[in-house]
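Every protein chain except one is present and positioned as in the full complex.
Note that the chains are named A, B and C in the order they appear, and that numbering of residues resets to 1 at the start of each chain.
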Amino acid sequence: MFLKDYFVTIYKSVGSLLKGMKVTGYYFTHPKEIQTQEYPDNRATLQMFDRFKGEVVMPHDENNEHRCTGCQACEIACPNGTIKIITKQELQPDGKKKKAIDTFVYHLELCTMCNMCVTACPSDAIKMAQTFEHSVYDKRQLKKVLNAPGSKLMEGVE
Amino acid sequence: MNASTIIFYLLAAIIVGGGLMAVTSRKIFRSAVYLLFSLIGIAGLYFYLDYEFIGAVQIVVYVGGIVVLIIFSIFLTQGSGEDMKKPALGRAVFSALAAAFGCALTMLYINEQGFTPNGKPALEPSAGNIGAQMLDTAEHGYILPFEVVSMLLLAAMIGCIVIAIKIKIPPHPILPEKDDINIAEINHEFAPEMEG
Amino acid sequence: MSLLGEPELTEEGEFVINIGPQHPSTHGVLHLKVWLDGETIKKIQPHLGYIHRSIEKMSESLSYRNFIYATSRMDYLSAHINNQACALTVEKGLQIEAPPRAQAIRILMAELTRLSSHQLWWGCTGLDLGAVTPFFYAFRERELIMEIMEETCGARLTQNYSVPGGVMYDVHPNFQNRVKDVMKQVKSRFREYEEALTGNVIFEQRTKGVGYLSAEDAISFGCTGPTARASGVSCDIRKWFPYDGYDKLQFDEIIMTGGDSYTRYMVRMEEMKQSVAIIEQLIDNIPEGDFQAKTKMVIKLPKGEFYQRVETARGELGVYIVSDGAASPYRIKYRSPNFSNLSALSHMATGAKIGDLVAIMATIDLVIPDVDR
Partner (left out) sequence: MALFLTISFSSIATGIHTWLAGTMQNEMLVKITEMAIAGISLLLFLVPLCFFLGYMERKVAAFMQIRLGPNRVGPKGSLQIVADTIKLLLKEGLTPTASDKFLFNLAPMIVVVTSMLVMAPIAFAKDFQIWDLSIGVLYVSSVSSIAVIGILMAGWSSYNKYSLLGAMRSGAQIVSYELSVGLSLISIVILTGSLRMSDIVMSQENGWWIFKGHIPVLISFVIFVIASTAEINRAPFDLAEAEQELTAGFHTEYSGMKFAMFLLAEYINLFVVSAIGATLFLGGWMPFHIGHWEAFNHIMDFIPSSLWFFGKTFAIIFIIMQFRWTFPRLRVDQLLTLEWKYLLPISMVNVLFVTVMAIMGWHF
């Protein structure tokens, strides 16, 4: 039956098209379903996940002390050469010389946020921060020194 | 000189200029476009004369139909983007003469006619009027030309279809029947290769 | 010189267009040289290499821990599965196995990745065929999975979560609840997907009978994944060469025999449901224990060759490592699914229209960085 097939085809096609229009029509009439996050406006309420890997930071406590011993494990673990640690010999009170960091250079522009440095660190000196707005006009600003000026190694961290 | 005269001469300039450009242009696609202007100008003239029906039909048939077809055939022509060769001098002279004589003949007849305005208002071309006259067999009926033209168009259409039918290219691979593929067999073939 | 460009009119009435490397539907920098007769495709020649980053060569100078991160950038939609493949290869070399908990987490992540990849593919298929709206519906669910990734792995796309011996850290405490919620929502949306695209008559017309690939051709072109399974080739690595405990799970390998774009589409749609089933089996049964096996600080593989294959969202990914006993691989080769699948494109699209080419490319689900690496 050619004619029957012809009309059945039309009937089914129109049906399927109307089904599709039902879906879009539903969302048109239900503005509550809108998913848009108005990003720069919701900055105040925007909560990043605590594990989000934004950039590498070195936490300092209130005495301006950090936990980095300058063992360079992170520098070795980094696949891209993002981290560069410059060490110095520091005179201890007991007269011995000890290795300590002079500058902890972190190239954010090279970093892929792979978290290898953080897992490699034996003394939990560095961690991932949840910041994510890294764009700057001058890329030299992306080269960061993580240890604060005048900071010292925390007591008891070997 | 009043506004209507100016409009008339403007339209006339478009028609004549378009026609001249269509003939003299070296690029075939541009010729088609100039022809389009000429035809639209004629339609404008009809509108200007309040013969809206004829004007609209002019646009439908000539602009929407014929020029589009011409453009299509230009698209299908090889090397249609090139400048055409200049015609031989003899041909050009002959064409110019033919055009001039045709023009003269028309002028002659127009001058003989003498055009006296009859003062009657233009016939209102309502849909009913048009339909009645088109299918009328009486003195001013158009049933015979109408039928003849439709026969002609039918013949042209059949001709087009015959020309357009090409030798069939092998069609897109048709889906095989489901039974054609034996999954187990294929897996059997595939399995040794996978063991690496 | 005609307006159309004479040099490319290689034959009467034949003309060549270049689709890409900048084109909306090549999903990346793929360049296809297409010979046309009117709108009918006579031949396609893919030109590759626009996004070649020499990941393989680069890996030769990195340690066995470090080279994994770069594989996230290959098939970026299956980033976790790529990482997993590399980790498994290294584990094979070290002759260790990840603890059961790590294996379960890896499978969960892999299936979530597959699900999100297929959702993106579903949206893009609609987009390529001209239906823009399904793209957004697909992204709504994908976003939820991305959030799971972000919460546990710390990154949405390039997770770098698998490490030799297990996973980098344990799952987030919220992980199980969140996954269960998301799976509930994803399952409820399948019906909407069907209404919006699958059942649509225009969509069916556009994909049915288009881009036919026979089982024999699929095998000889080396196609894998849904592309081959839609032609009736059983090639699911999860079934054939189970890794990370896939053999303990109940799921079906989706095989259909249509071989056309519509079947490829249906295979992926069904695979999404299978992924959900796998996740639901596993989510309440993550074994307790370590998430990482003990490995040495500097991994050195014994001399030899190691090969491991996994099933990514697009097919079989093989990682081949030649080790000379040093701390970094002597040679690495990835057998990427997209490269082989792309090679079948010309065969599938010959005789089709330009619009079909887009439909075929959409249903092969190409990721160009994986082709070029």
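We adopt the following convention: contacts are C-beta pairs under 8 Å (C-beta built on N, C-alpha and C of every residue); 3 or more make two chains touch, one makes a residue touch a chain.
Since this is a predicted model, take the numbers as computed values, not measurements.
> What are the shown chains that the omitted chain is in contact with?
Looking at the entire complex, the absent chain's contacts are A, B, C.
> Touching the hidden chain in the complete assembly: which of C:Ile44, C:Val90, C:Ala131 or C:Ala215 does that?
The missing chain is touched by C:Ala131.
> Taking the full complex into account, find the residue in A:Val23, A:Ile126 or A:Leu153 that is in contact with the omitted chain.
Selected residue, touching the omitted chain: A:Val23.
> Check the options C:Glu151, C:Asp356 or C:Asp370 and report the residue that touches the missing chain.
The single option touching the absent chain is C:Asp356.
> Given that one chain is not shown, which residue among C:Ile148, C:Leu197 or C:Ile299 touches it?
Counting the whole complex, the residue in contact with the absent chain is C:Leu197.
> Footprint of the hidden chain on chain B, which residues?
With respect to the unshown chain, the touching residues of chain B are 2-3, 6, 27, 29-30, 33, 36, 40, 52-53, 56-57, 59-60, 63-65, 67-68, 71-72, 75, 124-128.
> What chain C residues would touch the chain not displayed?
3-5, 15, 17, 23-25, 39, 126-133, 135-137, 140, 196-197, 200, 202-203, 205-206, 353-358
> Tell me where the left-out chain touches chain A, residue by residue.
So the residues of chain A touching the missing chain come out as 10, 17, 20-21, 23-25, 27-28, 31, 33-36, 38.
Note that in this section only the chains that are shown with their structure count from here on.
> Approximately how many whole Å separate the CA-defined centres of chain A and chain B?
65
> Cα centroid separation between chain A and chain C, in whole Å?
25
> Can you list the residues of chain A that touch 2 or more other chains?
none
> Counting only residues that touch at least 2 other chains, which ones in chain C make the list?
Within chain C, no residue touches at least two other chains.
> Enumerate the contact residues on chain C facing chain A in the complex.
62, 65-67, 69-70, 133, 136, 140, 143, 147, 150-155, 158, 160, 163, 168-169, 172, 192, 195-197, 199-202, 204
> Mind listing the chain A positions that touch chain C in their complex?
Where chain A meets chain C, its residues are 12-13, 16-17, 19-20, 22-24, 35, 49, 51-53, 77-79, 112-116, 119, 128.
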